[in-house]
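Removed: one protein chain of the complex. Kept in place: all other protein chains.
Naming follows writing order (A, B and C), and every chain is counted from residue 1.
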Amino acid sequence: MRHRVTTIFLLVAIAFTGSLLLVRAKGTHLPGNHQGYEPVQPIAYSHRLHAGELQIQCLYCHSNADKSRHAGVPAAATCMNCHRFITAPLGAVRAEEELAKAEGRPVRPVVSPELRKLYDALGLDASLQRDPARTPRAIAWTRVHSLPDFVYFDHRAHVGGGVTCQTCHGPVETMERVRQVSDLSMGWCVNCHRAGGANVAAPTRPLAPSSDCSTCHY
Amino acid sequence: MSRHLSVGLFDSDHDVLAAARAARSAGWPIVDVYSPHPIHGIDEAMGLPRSRLSLACLVGGIFGAAFILWFEIWTAAVDWPLNVGGKPFNSLPAFIPITFEMMVLFGGLSAVVALLVVARLRPGKAPPFSAAGVTDDRFALVLERTSAPMTAARVRAFLEAHRAVGIEERVVGGEDL
Amino acid sequence: MAEAVPGLAPPLIDGNKTLGRITRDVCAPIERRPGAAWWAGLAVSLAALAAGTAAVSYQIAVGIGTWGVNNSVGWAFGITNFVFWIGIGHAGTLISAVLFLLRQRWRTSVNRAAEAMTLFAVMCAGIFPLIHVGRPWLAYWLAPYPNFRGPLWVNFRSPLAWDFFAVSTYFIISATFWYVGLIPDLATMRDRMRKGVRQRIAAFLSLGWDGSARTWQRYELVYLLLAGLATPLVFSVHTIVSWDFATAVIPGWHATIFAPYFVAGAIFSGMAMVLTLMLVARVVLQLQEYITIRHVDVMAKLVLATSGMVGLAYLTEFFTAMYSGNPYEEFVFLNRAMGPFAWAYWTMVGCNVGVPLLFWFRRVRQNLWLVFVLSLLVNVGMWFERFVIIVTSLHRDFLPSSWSGYTPTIIEVTTLIGTFGLFFTCYLLFCRFVPVIAIAEVKGAMMEDRHEREALAPAHAEEAVA
Partner (left out) sequence: MSRVYWLSLEQRDLAGSSGGAQPEFLEAAAGDPSRRDFLKLVGFSVAGAAAASCSPAPVRQEIPYVAQPEGIVPGDAVSYATTCGGCTAGCGLLVKTRDGRPIKVEGCPDHPISAGGVCSVGQAALLGLYDNLRFRSPSLGGAQTSWPEIDTALMARFDAIRQAGGAVRVLTPTVHSPTLRRGIAAFLASFGDGEHVEYDALSASAVLDAHEATHGVRAFPRYFFDRAEVVVSFDADFLGTWVSPAEYTRGYALRRRPEGGSARGWHAQIESRVSLAGGKADRRIALPPDEIAALAFDVAAIVEQGSGGSGLASELAQRLMAAPGRSIVLSGLQDLPAQVACNRINAALGNYGRTLDIAQPSNQRRGSDRAVARLLDDAAAGRIAALLVWHTNPVFDLPGGSAVSKVPLLVSLAERPDETSAAAHAVCPDHHAFESWADAEPVAGSYGLTQPLVRPLGDTRAFLETLAAWSGAPRPALDQVRETWRDTVCPVDHRGSDFEQFWAESVQTGYAAGDALAPAEVRARSAAELDAALMARPAVSADAIRLTLYHKPAILGGEHAYNPMLQELPDPISKVVWDNYACLGPTLAARLQLATGGVARIGTAAASLELPVLVQPGQDEQTVAIALGYGGQITERFQGFGHHWFRSRPTVGPNGRVGLNAAPLIVPDRGLLRRHAADVQIAAAGRTQPLACTQEHHTLSVPANLSFGPPAPRPIVQEISTAALAAAAPEADGGEAGAHAGGDLWAAHPMPGHRWGMAVDVDACTGCGACVVGCQVENNIPVVGKDEVGRNREMHWLRIDRYYMEDESGLHVANQPMFCQHCEHAPCETVCPVLATVHSSEGLNQQIYNRCVGTRYCANNCPYKVRRFNWFAYDHGEGTEQLASNPDVTIRSRGVMEKCTMCVQRIQEGKIAAKRRGEPLRDGEIQTACQQSCPAHAIVFGDLNDPSSEVSRLSGGRRAYKVLEELQVKPAVSYLKIVRDARPAATATEIAHHG
């Protein structure tokens, strides 16, 4: 009798552990695979808003993607092309306008707290003028997609060939905060290469991706 | 249902062999013979059929060889062909050594696993039959008294006649010994 | 005593044993408290093992640069030891499998110990392919497992991949073979021992063995099958090890003779090692009546025969090199004999070809001390054979600009000592916890032997049985 109880107890325990593992399996990765990584950034920049709603082209900000191996994170000055004028969400500006009208006072500039971080980085004062007392300081973004040091990925070659950004980075235009969609494993890279470019929807030139090791490793 | 067994213990392999032969010719059902070492001719004496375990070994060996050869050719020439030293993708001669090794591995392990299954051996199992010294220097002949003529006394006499040094009667249930 | 039966070889087992006596004799060493010699041996072995473990840990922590290997001589001590230990292992399989197939009954006294030796030697050998790589923590990449790299498989054309499969198979089959042979004896132990942990372990591992004739019948068939498989296996393993070298382009390695040459060498060195161990075991474990002069004599003859084969291989190699007219080949062999490593070469020739010639003399074969010393020398010689093949071929190959020397470091030497420590530690534990002689097999063989004797010389046999 005692044995039977033990057996049942053990079986239940095994079933419980197994089901737990199964449930977690999707979220469990091998070491080095950071699929799903979605770090908090120093500024809550929304790709959904900029790339999705406002339809700003990826290359507008990541302007090196077709020129260099690195796509690059835009310099803070790039943001100022628009944010010199747009300092807060439209709603907040309108609210301030209405409030000012109601209170009968001049409209005060509205600066959203996130954009304030940008202006601080550039060393700008309240009226968005360069404040000589402050030193411009680059914004340290947190890297989302990183490859090991022994892999050389060249954005030029891919962007130039017509591979869309979304092919690797996923639907960034729908993401509030950027998340690593692909697993960025070697198999993920090489199986696309081995398909010979068939999975590039609109190639800009005849594609013949190499699957030689030294294409990426040197 | 219970079974009535007579166990004769012998000192020598000759004696147990002779007893087994005699029992078989008398038509008495021999349950089994237990010995500390294999006895030449006991299978004949007991009328055991030839074992077919070699078939398991053959099947296992063929499977191992075929599987690994397919796997080697598939990985090297189909799944991801790579130019290694200018050799052909399917470098068949170079795949033979591993094929051979896997044949031996699978063949050997299949035979052993089959033995364990067929002979119902498993770790921690208690020996189905035990008698003093049967793994040391005694030989046991176990007869089942199935019919009326085989009374305990007659079997005892028979065993004694064949120089049995000890005789027990056992009543066991079902498949047990 | 009944040894001198006309027309018959002396009996396998001395002293007219009864079956019960055999059980008691063989089980005695594992049942009594070990003596001082055993403890001393274990202490020395453990010390060597500890030193070796320290050396290997240091090497793995700091780098393979702590060995004496260099740009030209990429392999030296590590692979020498690997081939040496694999070779040692081969005698065990040979005795247990090949001699079984050849119905050599005398093998039963030594096969258990020889198989154990195989197992431990393969363990020692298996360490080297792991630790000699630059990144041992990634050695598992040699196995073709599904992965996220494409998947990227392994190179089945590489002799090292063959090695990986051959050595693993060899280890698994040897271990299985050994264990299968051990099952009846475990049952004997189970039934003899007092209750306790060791008895429970024996009971667990004996798989419920009860000596049933039906099981014996199947068991013997499987044993035969395993022997039949292990025999080509043992040849294939050393053939594949030899192909590590023979498939290379390096002069001195690139030779078709390597497979038989290596196999002969392996059996040769293994036999010598079995002799060495046997001679020690029979004294220490008081098994003189089981491991008799006859066993020693037969083994010595085998050593002599394999020595001849190895010697022939040396000559053939030299002849082929000279006859080929290939200047690189020619040079390698002259360089072996007269170059900077001539001392190693002549040690090898002396120990492997010269010394065993003494076994032509019966008196030498039956002088146990001499046999012991000679078997040790053969082992030394065979270690040097591998060293000579590996190091002298690499240190001066095609381009004179990349010629180089090689000096082992203390780390390498300690690692070698450490494997001896591992080997003897395992061996001593084996002697302590497992019957060193296959009880059931010895009983069977002795009884058969005795029955044959009875048939031929009934009078003597009667006397003997009485």
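Here is the rule we go by: contacts are C-beta pairs under 8 Å (C-beta built on N, C-alpha and C of every residue); 3 or more make two chains touch, one makes a residue touch a chain.
It should be emphasised that the depicted structure is a prediction, and the values quoted were computed from it without experimental measurement.
**Q** For the full complex, can you list every visible chain touched by the one that's not shown?
**A** A, B, C
**Q** Determine which one of C:123, C:257 or C:334 touches the chain that has been left out.
**A** For the chain that is not drawn, the touching residue is C:334.
**Q** Looking at the full complex, which residue from B:18, B:58 or B:84 touches the chain that isn't shown here?
**A** Counting the whole complex, the residue in contact with the absent chain is B:84.
**Q** Touching residues of chain C against the unshown chain: what are they?
**A** Output for chain C: 62-66, 68-75, 132-135, 138-139, 141-142, 152-155, 157-161, 164, 244, 247-250, 322, 327-328, 330-331, 334-335, 338-339, 394, 396-405, 409-410.
**Q** Just checking the interface: what residues of chain A touch the absent partner chain?
**A** 29, 34, 36-37, 39, 64, 67-70, 72-78, 121-122, 132, 135-143, 146, 148-152, 154, 156-157, 160-161, 205, 210, 212-215, 217-218
**Q** May I ask you to list the residues on chain B that touch the chain which is not drawn?
**A** Chain B touches the chain not shown through residues 82-88.
Criterion: only the chains that are shown with their structure count from here on.
**Q** List the centre-to-centre spacing of chain B and chain C in whole Å, with centres computed as mean CA coordinates.
**A** 29
**Q** Please work out the Cα centroid separation of chain A and chain B, and write it as a whole number of Å.
**A** 66
**Q** Could you tell me the distance, in whole angstrom, between the mean C-alpha positions of chain A and chain C?
**A** The separation of the two C-alpha centroids amounts to 61 Å.
**Q** Among the residues of chain C, pick out those that touch two or more other chains and give their numbers.
**A** Touching at least two other chains: 150-152.
**Q** Identify all positions of chain B at which a residue touches two or more other chains, and write them in rising order.
**A** Chain B, residues with two or more chain partners: 80.
**Q** For chain C, which residues are in contact with chain B within the complex?
**A** Residues 18-20, 23, 144, 150-157, 161-162, 165-166, 168-169, 172-173, 176-177, 180, 183-184, 187-188, 190-192, 203-222, 225-226, 229-230, 232-233, 236, 240, 243, 439-441, 443-444, 447-448, 451 of chain C touch chain B in their complex.
**Q** Write out the stretch or stretches of chain C touching chain A in their complex.
**A** Residues in contact with chain A: 147-152.
**Q** Across the complex, what residues on chain B touch chain C?
**A** 13-14, 32-40, 42-43, 46, 48, 51, 53-54, 57, 61, 71-72, 75-76, 79-80, 84-85, 87, 91, 94-95, 97-98, 100-102, 104-105, 107-109, 111-112, 114-116, 118-130, 133-137, 140
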